[in-house]
Every structure is written in C-alpha cells, then in structure tokens.
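Right, subunit A next:
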Amino acid sequence: MLREIFVTLLLAGLVFCAVATAVSRRLMRTVIIFMAYSLIMSVVWLLLEAPDLGITEAAVGAGVTGILFYLALRRIHQFDRDAANQEERVRSDNENGSAKEE
Partner candidate 1 sequence: MRRSFQQKLSAWYRGKYDFTLKTADPLQARWKHEYTGKEHKIREMERRELAFSGVLYNILCVLFCLIFIGVLLIAVAFLPAHGSPDNPAVNEVMERYVEEGMDETGAVNTVAGMILDYRAFDTLGESFVLFTAVCAVTILMKNTKKRAPDGTPVPMAVKPGIVEYSKDNIVKTVSRFLIPFIFVFGVYVLLNGHLSPGGGFSGGAILGGALILYAMVYGEDRAAAVFSERLIKTVVLSSLSFYALAKSYSFFTGANHLPSIISTGTPGRILSAGLILPLNVAVGFVVCCTMYSFYMYFRRGRIQ
Partner candidate 2 sequence: MLRDLFASGFIHNFPLFAIILCLLCAVVSFVLQARGARRITYMLLSACMALNGSVLLHNLITGASFTYSMGHFPAPWGNEIAAGLLEPFFALLFGVVMLCSITAGKNRIATDVRLDKQHFYYILVDLAQVAMFALCYTNDIFTGYVFIEICTLASCGLLMIRDAGKPLVAATRYMIFNLIGSGMFLMGITMLYGVTGHLLFPQLQQAVAASWSSGAYHGVMIVSIGLTVSGLAIKSGLFPFHFWMPDTYGTATPASSGILSGVISKGYIFLLIKIIYRVYGHSVFMETGMQNILFLFGIAGMIVGSISAIRAGTITKMTAFSSAAQIGYIFMGIGMGTKEAMVAVFFHICAHAITKPVLFLSGGALIDASGGGRDFTSLRGAAHRNPAAGLAFLCGSLSMIGFPIFTGFISKLYFALSAFAFPHKSMVVLLTLAVSTILNVIYFMYVSVILYTGRPDPERRIGIGRQKAFFAAVFLLILVNVAIGLHSQPLTFLFESGLQLFLQS
C-alpha cells in the first residue's frame, strides 16, 4: 500500500514539473526544473521494477541532458554578453571619436 501512495506522489510531482517547465518564464528555471523532472522519472522507473532504466535515466537523462541544456544556455548568454560588450566598445569609440573631433 505504501508503494501505491509513493508512486502517486511521484507521478503528481512529474506532472507538476512538466507543467512548471511549460509555464516558467526564465530559461534557466526551465532547465533546472527539467533536471528535477528527469530525476523524479528515474525514481519512478525504479518503482515500476525497471532498475536498468533507473540508472540509465539518471546517468543519461538527468546527467548529460541537463549538462547539455546548461551549456547551451551558457553559450547563449555568452553571445549576449559579447554583443553587450561589443556595443559598449562601439559606443565608447564614438564618444572618444566625437570627443577628439570637438
């Protein structure tokens, strides 16, 4: 009986995380919720008597997919920061340029 309650709780957690990733605004939050989602999923595999899947989902799903999402986000934020520095450099050149012209 305890197992039934635990499975229902985990499934409710799964649905909550799925809806949370769909609705959450910031991308970093979506990625972290997705990592939690696949962690809960690997425990659900264990409860469904499929230990092979539990290990694989934990190592491949939560582990590597999570890292790939995080790296993709970091590369995207890095482009933003480069674009921001680029614009600052251009603006500062214009200012020195215009300062020199006056």
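With respect to how the candidates were assembled, all candidates are chains of the complex that A comes from, given by their letters.
Basically, contacts are C-beta pairs under 8 Å (C-beta built on N, C-alpha and C of every residue); 3 or more make two chains touch, one makes a residue touch a chain; residues count from 1.
Quick caveat, the model's predicted, so the values are computed rather than measured.
Within this complex, the numbered candidate that touches subunit A among 1 or 2 is 1.
Within the complex formed with candidate 1, the residues of subunit A that make contact are 22-27, 50-52, 54-56, 58-60, 63-64, 67-68, 71-72, 74-75, 77-78, 81-82.
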